[in-house]
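A single protein chain has been omitted from the complex, and every remaining protein chain is retained in its original position.
After this line comes chain A, so read on.
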Amino acid sequence: MSPLVALWALPLAPAAAALAGFLLPLKAKRTASLLAVAGVAAAVLALVLVYTTGGLSSVDGDETRFISDGPALVRFGSVAVTLSVGMSQLTWWVGLVVVVVALMVQVYSIGYLRADDERYNPYAAQISLFTAAMLLVVVADDLVLLMIGWEVMGACSYLLIGHDRKLPQAPAAAVKAFLVTRVADVAFLIGVLMLGFHIGSFRVDAIAEYALENGHSTMLTVSAVLIMIGAFGKSAQFPLHTWLPDAMAGPTPISALIHAATMVAAGAYVLVRLSQLLFTAGTATFLQIVAVVSMVVAALAALATDDLKRVLAWSTVSQVAYMMAAAGIGAWDESIFYLVGHGFFKALLFLTAGAVIHMTGTNSMSAMGGLRKGAPVTFWTMTIGFAALIGLPPLTGFYAKEHVLSHAYGHEHLVFYGGLATALLTAAYATRAWLRTFFGAPRGEAHAHDPNPWMLWPLLILAVPTVALGAVMSFLPSPPIGAGAADPTAMGLTMTAIAVGIGLAWGIWRTDKAADPARVLGPLGPVFEQAGYVNQIQDALIVTPVRFLATVARRSDESLVDGAAEGAGKGIGLLGRAVALTHRAGMPRHVLSVLAGALLIGAAAVVIGVWG
């Protein structure tokens, strides 16, 4: 099989499964789950084939890649959108985390909601479509082609977040997720179109080449900033993060999919792909600032919230900010390795959280506690997930964090110290969530138990790369991913920060095992939880004015524009009646007016005759 076929099969296999799934009758749930699993399994196979046939197996770091110049999908004047796809060693790993997480999510969902949800079929099909869209983003080498996957993900997130009918807040959260990212995508679209116009191509390669040859220009800066805004929207970076906590209204497997491997990671992925553009355009500092603000603000919010899923949601914002920061200091390989490692452990965390929520029936950590006994698999896998999130050695999360911070240490102060502070906060909030969920006396009535096998196995499988990926790569002589120098000082500082974070959380928790350690934040707690009050600012500056404008527009369109048209019609009608009125008269007056008219015409003739 040619690598091109395998490369296209990667997004098309789940897409086909999605299309078939949408057309399936609602009762055929078994067929639907079979179809969904088969679609993503086919993508796994395609990914393996790409590796073996595309020349990616020759281990040579980022250099080995397969790119195909595709035919034009459509032409507008001189510019064409092409079906160009490609894959490198680095992006292959992103593809891997996508298909593995998607497969686990599909399997997990069978146990999570297939039995008692009559809309399981569209749900599974939407996951397939989501997977296909992300895989298209991974393989696309043309930015407009990429945008198809990019926005279809937004639409799928809308459909899936709004899935749960029992949650009254779900529809609004779904709309918010789509709209915030869509508004950011206005910037993305304009940035892409500007590049297309000036460069004459939407190809990622062509853009990098152009940037290298022509150097810095205002056009490049403007379009790079616009594209970054789009990426910030998708990756829920400050101040476009407002949709993500609300999106927790979606079913938990969906959160795993969105946070770990698809939409939220896509923003960081695209910025790494466009790194040449960002650096030539001189926008890297901007990226660093946004990333550091996001990682700190989100970590503080994670520290303050009581909702287990929201802790994980905020941690995603904070962790993706590490990837963004890495991209902003030129640590692209490190950024992608972070993405891959985070993909595995965040999927694990969300799926274990799903198991916890399944047994307790609540997201609130105030009603959990003491779940360690009776649910050993859930406990241990979630513990591994939290440890990886904190960055404890020798888990994958440790290597990922070390590589980024070591790369930054010494010259990129903003990213290093921001990252260090966040490492401390991450250790604190992860420890707090872990203790609040599993330790102390039970605060709810729930009977602790491990989930059914459909949900259990994905946890065990995801725990493997969470534990071993980083360590295995560090033993390879020339690892395909995850290579990176570790600076001893940076490592020492990070470990200290982590130890302090864990120590603080544990020390405070010990003083009162039933109370929330976050109580020591005092009045700051609610402030942190608001994450900069951007929600309120967004409402005041955008939502309310647009609503007001909409009402004004409707009123004025109905009364002024349509009123003018209707008024003109009525006016002419009135005029007609008035004229008709003057014509209603007796015979003598008609005779008189005819004579007067004749006189007038005669006079006019005379006048014209004399003067003309």
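Simple rule for what comes next: contacts are C-beta pairs under 8 Å (C-beta built on N, C-alpha and C of every residue); 3 or more make two chains touch, one makes a residue touch a chain; residues count from 1.
In this section, contacts and distances are computed from a predicted model.
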item	value
Omitted chain, identified by the protein name its UniProt record gives, among "Lactose transport system permease protein LacF", "Response regulator", "ABC transporter ATP-binding protein" or "NADH-quinone oxidoreductase subunit M"	"NADH-quinone oxidoreductase subunit M"
Touching the absent chain when the full complex is considered, from A:115, A:212, A:537 or A:550	A:550
Selected residue (touches chain absent from view) among A:85, A:99 or A:189	A:189
Residue numbers in chain A that touch the chain omitted from display	22, 26, 72-79, 119, 122, 144, 147-148, 150-152, 155, 158-159, 162, 165, 168, 170-172, 174-175, 178-179, 182-183, 185-186, 189-190, 193-194, 196-197, 546-547, 549-554, 557, 561-562, 564-566, 569
